[in-house]
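Note that one protein chain of the assembly has been removed; the remaining protein chains are unaltered in position.
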Amino acid sequence: MKIHLKVWRQRNGESKGYLEDHQVEADEHMSFLEMMDVLNEDLVSKKETPVAFEHDCREGICGSCNMVINGQPHGPDSGTTTCQLHMRSFKDGDTVVVEPWRAVAFPVIKDLIVDRSSFDRIIQAGGYISVNTGQAQDGNAIPIEKGRSAFAMDAAECIGCGACVAACPNASAMLFTSAKVAHLGTMPQGEVEQSTRVQSMVKQMDLEGFGMCSNTGACEAECPKGISITNIALMNRQYAGSVLGSEKSV
Amino acid sequence: MSWLTNFLFSSIGRKLTMSLTGIFLILFLTVHLLGNLQLLAGDGGEKFNLYADFMGQNPLIQFISIGNFFFIFLHAVLGILLYFQNKAASGGGTSRYAVKSTKTTTYSSRNMAWFGTVILVFILIHLFQFWFKMKMTSIPELVTYDGVEVKNLYTLVAATFSNIPFVIFYVVSMIVIGLHLSHGFQSAFQTLGLNHKKYTPIINGLGTAYSILIPLGFAIIPIVFYLTKA
Partner (left out) sequence: MELKSNIPEGKIATKWENYRGKMNLVAPNNKRRLEIIVVGTGLAGASAAATFGELGYKVKCFTFHDSPRRAHSIAAQGGINAAKNYQNDGDSVYRLFYDTVKGGDYRSREANVHRLAEVSRNIIDQCVAQGVPFAREYGGLLANRSFGGVQVSRTFYARGQTGQQLLLGAYQALSRQISLGNVEMYNRHEMLDLVKIDGKARGIIARNMLTGKSERFPAHCVVLATGGYGNVFYLSTNAMGSNVTAAWRAVKKGALMANPCYTQIHPTCIPVSGEYQSKLTLMSESLRNDGRVWVPNKVEDAEAIQRGEKTALDIEESDRDYYLERRYPAFGNLVPRDVASRAAKVACDEGKGVSKTGLAVYLDFAAAIQRYGKSAAISQGIKNPNDDKIIELGEAVVKEKYGNLFQMYEKITAENPYKMPMKIYPAVHYTMGGVWVDYNLETNVPGLFCLGEANFSDHGANRLGASALMQGLADGYFVIPYTVGPFLSKEIRTPQIDANSPEFLAAEKETNEKLERLIKIQGNQSVESFHRRLGKIMWEYCGMARDAEGLKKGRQMIRDLRAEFYNDVFVPGEVNEFNPELEKASRVADFLELGEVMMLDALDRDESCGGHFRSEYASEEGEAKRNDEDYAYVAAWEWDEIEPKVHKEHLEFKDIELKTRSYK
C-alpha cells in the first residue's frame, strides 16, 4: 500500500518547524512505527537525516511513542498506542499527517520528539508513598477490598505518554495527575499522606504551565489505556477538601 | 490568608469558581423563567407587572440580584481569562494541529468560550432594553392595579417583541444558551467532584433536559408576543 506522509520536521527547539512530504510503500501488517522505519531507511539510503521519533518497547507499555496522527494522539484506533497501531487501519493512497504532541509544557526537542520531564516533576512533587526500603509490614497485613484494588489498578495503568495533554484542547494534565492521585489515595497505604499529596501535585502541575480542565473528555477518549475522568472528579473533590478542610497547606 | 488566594488562583480553584457561579446562574435561570412565564398569563400583564414591582422593591431580592450581577461578571471574566490561558498553554487550542480532529469532543464543549461571549453580549443588550429602562428612565409609563401604582413593564416587552429582528435575536441567543448549558450543566458537577457510576448518567440526563427546556421556555415568550401582536 502507498501512503502519502506529511511529517513534522523541526531541527531543534528554537527553529521553526514545517510539514515535509514523503511517499512510503508500506505493508498492511506493519505497525505504524515500522512504516516510519521504512521511511527512515529510505532517507538514510539517500544520505538524508532520518525523522527523529521517540519509541522503545513497541508493545504499548513504556509510553515513549507520541505521534499525533491525522489530528488524533496515537492515531485513529481507540485504546491503542502509536506502536500498536497497524497500517491495516489505513487505506492504500491515504494521506497521513504526523505531528508531535503540542503543549507549552511539552516543548519540541527535534522533529516528533518532545520533552515530557514535566510529568516526572509532577510525580516528584508527591506521586509516591513515603516508605523506605525495609520499613514494610507483611504484604497481607492490610486486606484491600478487591473492587477498591481494581479501581486503583485502573488508574495505575497510566503509561505517562502524555496523549491526554496532546488531546486536550487546553493541554491540561489533569488526567495524568489525577490518575496517580487516585491510584495512591484509593489504597489504605497511600491514604495516609493523600491530603498533602493532592495539594503538592496540583501545585506542581500548575507551575509546569499546563492548561486548565474544561471537562471536554478528549483525554479519556484518546487515552491508550482508557484512564477514566472519574479520577479527575476525585482529584477535584479531594483537592478542595484538602485545602479547605485540613489545617495544612502546601 | 495566602492559602485562600493560592486556592482561588489554582487551576482547580478557578474551575470550582466557574462551576459554583455556573450553578448559581443555572438556578437563577429557573427563577427568571418562572417569573417571565407570567407574561403569557393573558391578563394584560397584571400579574407580571406586580411581580416585577415586587422583585424591584424587596430588599432580599435586591441583595440577591447584586450577587447575581457579580456572579455573571465573575463567570464571564474568569471564563475569558481561562480561554486565553488555555489557548496559550496548548499553543493554539483545537486548531494547533494541521488536521483538526473533532471525533472525541462535543461541539458545545469545544466552543464554551464563544457561546459565553455571545451570551454576555445578549445579557448586556437585554439589561439595557429592560432593566436599565425600567430603573433609570421614565419609560415605561405607570399603571394602577387596585390602587397600587407600578411601572407597566409588560407594554415594554410587548413593544420590543413586536419587532422581528429582536425576536430573532432573542431566539438565537436562547439556542446559544442551550448549547452552553448542555456542556456547562454536567461539567459543573464533574468539577465539583461529583462523578459516580450510578448518579452521573442521571445528572447528564437532567442536564440535557434542562438545556432544552429552559431556553425553549424563554424562546416561546418573544415568539408568542410576535404572533399575537395587535
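Letters are used for the chains, namely A and B, taken in the order the chains are written, and counting of residues starts over at 1 for each.
Criterion: contacts are C-beta pairs under 8 Å (C-beta built on N, C-alpha and C of every residue); 3 or more make two chains touch, one makes a residue touch a chain.
Because the structure is a prediction, the values reported are computed rather than measured.
Q: For the chain that is not shown, enumerate the shown chains it touches in the whole assembly.
A: A
Q: Specify the residue from the set A:1, A:61 or A:104 that touches the hidden chain.
A: Touches the omitted chain: A:61.
Q: If I consider the whole complex, including the chain that's not displayed, which of A:15, A:95 or A:117 touches that chain?
A: Going through A:15, A:95 or A:117 one by one, A:117 is the residue touching the chain not shown.
Q: Tell me where the left-out chain touches chain A, residue by residue.
A: Residues of chain A in contact with the hidden chain: 12, 27, 29-31, 33-34, 37-38, 40-41, 44-45, 47-50, 52, 54-64, 77, 79-80, 84, 86, 88, 109-110, 113, 115-117, 119-120, 123-125, 127-140, 142-146, 149-150, 152-153, 156-157, 159-160, 183-184, 187, 189-190.
One rule holds for everything that comes next: only the chains that are shown with their structure count from here on.
Q: Between chain A and chain B, tell me the centre distance in angstrom, where each centre is the average of that chain's C-alpha atoms.
A: Computed from C-alpha means, the inter-chain centre distance equals 37 Å.
Q: In the complex, go through chain A and note every residue touching chain B.
A: Against chain B, the touching part of chain A is residues 6, 19, 68, 70-72, 97, 99, 102-105, 167-172, 174, 202-203, 205-206, 209-218, 221-222, 229-230, 232-240, 243-244, 249.
Q: Note which residues of chain B are touching chain A in the complex, please.
A: Against chain A, the touching part of chain B is residues 3, 6-7, 10-16, 82, 85-94, 96-101, 103-106, 109-110, 112, 183, 186-187, 190-195.
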